[in-house]
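To start, the structure itself, in structure tokens.
One chain of protein is taken out of this complex; the other chains stay put.
Chain lettering (A and B) follows the sequence in which the chains are written, and residue indices restart at 1 in each chain.
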Amino acid sequence: MSVAEQSIAGAEARGHGFLASSVGRKVVMAATGVILFGFVTVHMLGNLTSYMGAEAMNHYAQFLRTMVHGMGIWVFRAVLLTAVGLHIWAATTLTLDNMAARPVGYRNQQNVASTWASRTMRWSGVILAAFIIYHLLHLTTGTVHPNFDHANPYANFVNGFKVPAAAGFYIVAQLCLGLHMWHGVWSCTQSFGLAHPRYNSLRRNFATGLTVLVVGVNISYPIAVLTGFIH
Amino acid sequence: MELKSKIPDGPIDKKWEKHKFDLKLVNPANKRKYKVLVVGSGLAGGAAAASMAELGYEVECFCYQDSPRRAHSIAAQGGINAAKNYQNDGDSVYRLFYDTVKGGDFRAREANVHRLAEVSNNIIDQCVAQGVPFAREYGGLLDNRSFGGAQVSRTFYARGQTGQQLLIGAYQALERQIGLGKVKMFPRHEMLEVIVVDGVAKGIVVRDMVTGEVTSHVADAVCLATGGYGNVFYLSTNAKGCNGTAVWRAYKKGAAFANPCFTQIHPTCIPVTGDHQSKLTLMSESLRNDGRIWVPKRKEDCGKPASEIPEEDRDYYLERKYPSYGNLAPRDVSSRAAKQVCDEGRGVGPTRLGVYLDFSDAINRLGAAKIEEKYGNLFEMYERITDENPYKTPMRIFPASHYTMGGLWVDYNLMSTIPGLFVLGEANFSDHGANRLGASALMQGLADGYFVIPYTIGGYLAGIKPGTRIKADDPAVKAAEQAVNDRTDKLMSIGGKETPTHFHRELGKVMWEMCGMGRNEAGLKKALELIPQIREEFWKNLRIPGSGNDLNQSLEAAGRVADFLEIGELMCLDALERRESCGGHFREEWQTEEGEALRDDENFAHVAAWEYKGEGQAPVRHTEQLTFENVHLATRSYK
Partner (left out) sequence: MSKHFNLTLHVWRQKNAKCDGKFVEYPAENISPDMSFLEMLDVVNEGLIRKGEEPIAFDHDCREGICGTCSMVINGRPHGPRERTTTCQLHMRSFKDGDSITLEPWRAEAFPVIKDLMVDRGAFDRIIAAGGFISVPTGSPQDANALPIPKESADLSMDAAACIGCGACVAACPNASAMLFVSAKISHLGHLPQGQPERYLRVRDMIAQMDAEEFGTCTNHGECEAACPKGIKMENIARMNRDFIKASLTYRPATTSGGGAG
């Protein structure tokens, strides 16, 4: 087949939407990923109030619900929901494109540079999505909570994690978060174009550090409840 | 057949300028009405196709690789010459001209060489503008290195990948034109025939190497830029696909073949390791800037590791014989010197066909890091192939077939003896005489493609009425297609036992032994008996599995070998008839007492151009007398 028989995209494709392009969607994924990781990090820090007792945590929850006359939390929720939506949209369409790009696989592909985390992004992401839904039904709306008390988030938190299955799922989801985050944080610097040999090890170390911190602290909550450290 | 060189008159440095003015021009509005076919996408073909498309001609370009970017020019390592004199060391257009004529042992046309030297500077400008990342100094200016046969530093380079970078530059320009729809590219298409109507080239026949389909392309002019035929030796530094098919088919249609015996044996290649060897790898000549060539003084030492041979027992034979050029003596001279020491039994390595190229002095002087910066990728390549570390033990090298100075005869306009058929780059014979200097083939390919053909093609096309192309169903077209199909059928139907490679190897051995670095009458006559025998065996005992209407690499190889079996014969005939030694053509009967080449200017200061007379007929040798008005005929000395 000669090159001439196939078209060169040329001028008309040049203006084709940022969002339609592969790199554009990568950037969307990275940008929304940063928002979500930012949220996760702040969320983790906020929950540290649980170690300070019921009052501190309930006070913190109250603050969240009432800031900016109760509007604040809705703004947060809107941003987060949009971010999740865009992230999932970008991830899904890119994953489908990527699968279509290699219709016939290798007999035994040897991976030498990729990591388990990088290869399981789509699965850690799906588990995270499931977890997010469960998490909202569990501790925000209380739909799947055994004895939900709208006025006492601290009690919901403690009682919720007393159920070993719930705590278990929570821990598994956090490990998925760890995988997703470890690759994702590094990956999104690359997607934003932040690479320079001088700072490359810094990017890796930052990803590892942040992941260990967030996941470590988050996992400590159910463990603290199950061991009775928080009660 | 008449060989009209069409060299313009006037002083040498005004000829090209005058000629450019004298050439007729094609009206800009008419340019798109002319179609030009370019066979080959190397430096010569790629540059030509892109430049002609920029001018407005309709261009179709063909190559046998899967992409024009892979033409064999990509393998050139060392560099490209230009008379910029950026180093302030006394270079000039005239000196480059002089060195090239002398380097070619006075067997090239002065006017062509001078033009080459003139446009050399434009080439560097063009390439830099295209984004070729030539090596630079810290001040941001271009760096140069020295190459064999010159005492000035005029070689521009991009690490050890100069050919690759220049080709990518031309390829980008070509792809740009493809994107604009000005060039239609046909990769994986092999040209198998020239269509000639009333003695004028009007098109070509190609085989689509993926589908096996044979099709014709008609046009107003055809340019062949199909490279050299060095693979006639089977083992050479050329890519596996390099072939003589295109030029050979043109020869059989009436294009004279000039100086077929002028082939270049490159002194620095990695030695052969065994019968399985499929090609030889060049170690760039630039290595001779810092490497010192030696063999042991005594035969008995040859089996010892290099490190155990003390300094006083080493024979740095190039430095000894040619004190002023030393390790940078030109290629023909260095190759022959290597052959001599090996013939004396002083060669090194398991086969004793090798000499050392030693970097220890340079590493001590400049440090390993500097050497790595200059030659890193070459050292790496060497280690990969030989499993030896050249930073620690000296490289072993041996000469190998590398380049063919001979090629289709062309006039000053690069047109062959078939009107409308132009020949560019290594495929023509024009600029290097009997020996090519390092870093000047890239220069010639780009000169032909960027700066000569765009002018001279206009001069030719201006004489043709637009729209007078033959039709695709012209009987001449059908006949040419039929000839190609018949030949394929013939090859496919032999049904013997042996592979194409087998015959190629056999031919290669004969050529290397009898028409290689040293030639003599008895050997050449022997070769002229042996080659027809191999050819006969080929046509009786060849086996090609599969079908002709499909991708069939054995068929491709067989077609090329069939042509090499004929080219080889013409080379030997030419070598036999040229009763003198000059450049790469060393007739053992003509040497000085010191073993240097002995030219016979009285009888052989000419180009020998062979005319095909038909199957089974002896070809006829024509001559074009060479006159030297500017560079005086002198014995070439590098002492």
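Rule of thumb we're sticking to: a residue touches a chain if its C-beta (ideal position, glycine included) is under 8 Å from a C-beta of that chain, and two chains touch if they have at least 3 such contacts.
All figures in this text were calculated on a predicted structure; none of them were measured in a lab.
Residue B:Q553 is the one among B:Q553, B:T623 or B:S637 that touches the chain missing from this view. From the options A:L94, A:L136, A:L175 or A:V217, the residue with contact to the chain not on display is A:L94. In the complete complex, the hidden chain is touched by one of B:P28, B:G140, B:P310 or B:G467, namely B:G140. Check B:S92, B:N122, B:T393 or B:Q591 against the missing chain and you find that the one touching it is B:N122. Which of B:K279, B:K526 or B:H606 touches the hidden chain is settled by the complete complex: it is B:K279.
For chain B, the residues in touch with the chain missing from this view are 47, 50-51, 54, 65-70, 72, 74-75, 84, 86, 122, 124-131, 133-142, 158-159, 161, 164-165, 168, 171-173, 175-176, 178-180, 185, 187, 210, 239-241, 273-274, 276-279, 281-282, 350, 380-381, 384-385, 387, 450-451, 454, 497-499, 501-502, 543-546, 550-551, 553-554. Remark: the residues of chain A touching the chain excluded from display are 1-3, 6-11, 13-16, 18, 20-27, 94, 97-98, 100-115, 118-119, 121, 183, 186-187, 189-197, 200.
To be clear about the criterion, only the chains that are shown with their structure count from here on.
Averaging Cα coordinates per chain places chain A and chain B 60 Å apart.
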